[in-house]
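With one protein chain held back, the other chains of the complex are shown just where they sit.
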Amino acid sequence: MGNAVDSTVYVHPTAVCESQNVGQGTRIWAFAHVLDGAVIGRGCNICDHVYVEGGARIGDRVTVKNRVMVWEGVTIEDTVFIGPGVIFTNDRYPRSRGLPEVVGRYGHKESWLVTTTVRRGASIGAGAIILAGLTIGRYASIGAGAVVTHDVPDHRVVVGNPARGIRWACICGVPLDGNLCCPRCKRRFRLQADTLVAAE
Amino acid sequence: MGNAVDSTVYVHPTAVCESQNVGQGTRIWAFAHVLDGAVIGRGCNICDHVYVEGGARIGDRVTVKNRVMVWEGVTIEDTVFIGPGVIFTNDRYPRSRGLPEVVGRYGHKESWLVTTTVRRGASIGAGAIILAGLTIGRYASIGAGAVVTHDVPDHRVVVGNPARGIRWACICGVPLDGNLCCPRCKRRFRLQADTLVAAE
Partner (left out) sequence: MGNAVDSTVYVHPTAVCESQNVGQGTRIWAFAHVLDGAVIGRGCNICDHVYVEGGARIGDRVTVKNRVMVWEGVTIEDTVFIGPGVIFTNDRYPRSRGLPEVVGRYGHKESWLVTTTVRRGASIGAGAIILAGLTIGRYASIGAGAVVTHDVPDHRVVVGNPARGIRWACICGVPLDGNLCCPRCKRRFRLQADTLVAAE
């Protein structure tokens, strides 16, 4: 089943990989399904039971934990972490396509497909749900179980349903202290307008 | 593995379909498992990693997105949309059946099995959780990530944990404006007691 696209790509014997665009060193684990037209970069870890649809784009060195579904219209930049069971969406007002009243709407993608971008270095906690049409900023940290209904700024930590910002995260993922300093790696930041930037 | 019950039913080579009650034109995708005794209508789309238990009933032209589990006791009427990762339940006070103190309770279904109905045209957003014993009304829209603890009236839009009503949805899925008119398809509604009905 696993038809490796490159000798450095590992596809578990139970996985199905139909894409020809999987980068070097990427590993695709058990019962995962990567569809034709999906683009996955180098050095990614695509875990068990993951589904990547045609039209989805995943950068380099991305971790996609178990059971995540990445739909058409979702773009994940380099070195992002997508936690187990995270759910993306790409339609704000879904209905069954078998409903006569919506046949017109699903006839062309512009009338239903809404895109999502997860920017470099962000992490999305276990089981979080990302509504369609949003951008998750660089190095943002989405808490486990958050339901994200608005864009998330760079480095912002959000939690809850609906998700709200509660603090800031370092590049390394650890929450910053009250002086916007990382207690672990000692990087320092400052707020410029509402944007967190490196302190020097 | 895929033993199609009808030449117009498509079963992906990695899926397992043990039911003899799958209607014409229904498609069952990768790593899905439809058990003996499950009833699925015509023209349905049963996506990757879905699980349909014996005793579950699914109508015609229903979309069941990836990873949904449909248990015994759950009835889904025609033209419903079940979003990715939606979770149904059928037991209000679950315990392991290996716990000696509950052996009696699990001996007969009447003492634990509680039924759920999703009525025609409704949609359930990504990752929503539906507690046991509820009815989701016709054309209702359950928001992504909602945890539904009460019945949902026809056309009602609910969000949050626990889910609460915030507005009304048209048959086509789009939220109605303040005049109970659909900005997309121009259908008009009115409230009669607490029930939304067509305006003429």
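Assorted remarks:
Chains: A and B, in written order; residue numbering restarts at 1 for each.
Note that a contact is a pair of C-beta atoms (placed from the backbone, for glycine too) under 8 Å apart; a residue touches a chain by one contact, two chains touch by 3 or more.
These figures come from a predicted structure and were not determined experimentally.
When the full complex is taken into account, the listed residue touching the unshown chain is B:Arg105, out of B:Arg27, B:Arg105 or B:His150. Interface residues of chain B with the unshown chain, by the touch rule above, are 1, 14, 16, 31, 33, 49, 51, 67, 69, 85, 87-89, 93-99, 101-102, 105, 127, 129, 131, 147, 161-162. Contact between chain A and the absent chain runs through residues 14, 30-31, 43-45, 48-49, 60-63, 66-67, 78-81, 83-85, 121, 123, 125-127, 141, 144-145, 159-161, 169, 171-175, 184-185.
Keep this in mind: only the chains that are shown with their structure count from here on.
Averaged C-alpha coordinates put the centre of chain A at 26 Å from the centre of chain B.
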